[in-house]
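Every protein chain except one is present and positioned as in the full complex.
Right after this comes chain A.
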């Protein structure tokens, strides 16, 4: 386990920034009550094998003793580095993103399951959508009861969405909670 170096940090932050914008500050400086110390520590990012973890300091301190081959996971895994060297956010970062998301989309109950199977969000399934979405923004997908379902990349701006026909793609699917069942081995 090691801390992220410069390049890696920039890459990770960029990805997160697409979803949370300025709330990135919140994420990085969130006081953490995990760990047995009474005072709150900070959160940090660590790289273990090819996974990036978002973990509080106190846990990190204790985990340094565990040998690399024995340590499986600590804190929350937010993403993976592929063989090619690019970084992807995984579904396990959903809670973190959802809490700080700038762009949100709400799905109608009928199209929830479709999104959970890995399909893109169509205009016909859209319940609500926040304003000021630009194509290429990160969007977090919620159900009508405010349960986060996943996230993706916006394909159209909010204005364009209104003009779109019902089968047009609004959000390109990146990750959804159905992956916990479908891709259990890969997470």
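One rule holds in what follows: a residue touches a chain if its C-beta (ideal position, glycine included) is under 8 Å from a C-beta of that chain, and two chains touch if they have at least 3 such contacts; residues count from 1.
Throughout what follows, contacts and distances are computed from a predicted model.
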Leaving aside the chains on screen, match the unshown one to its UniProt name from "Auxin-induced protein", "Nuclear pore complex protein Nup85", "SAM-dependent MTase RsmB/NOP-type domain-containing protein" or "Small ribosomal subunit protein mS26". "SAM-dependent MTase RsmB/NOP-type domain-containing protein"
Please identify which residue in A:7, A:64, A:132 or A:159 touches the non-displayed chain. A:64
Residue in contact with the excluded chain [from A:6, A:29 or A:146]: A:146
Footprint left on chain A by the chain that the document does not show: 3, 33-38, 44, 57-62, 64-67, 70, 112, 116, 143, 145-149, 177-178, 180-181
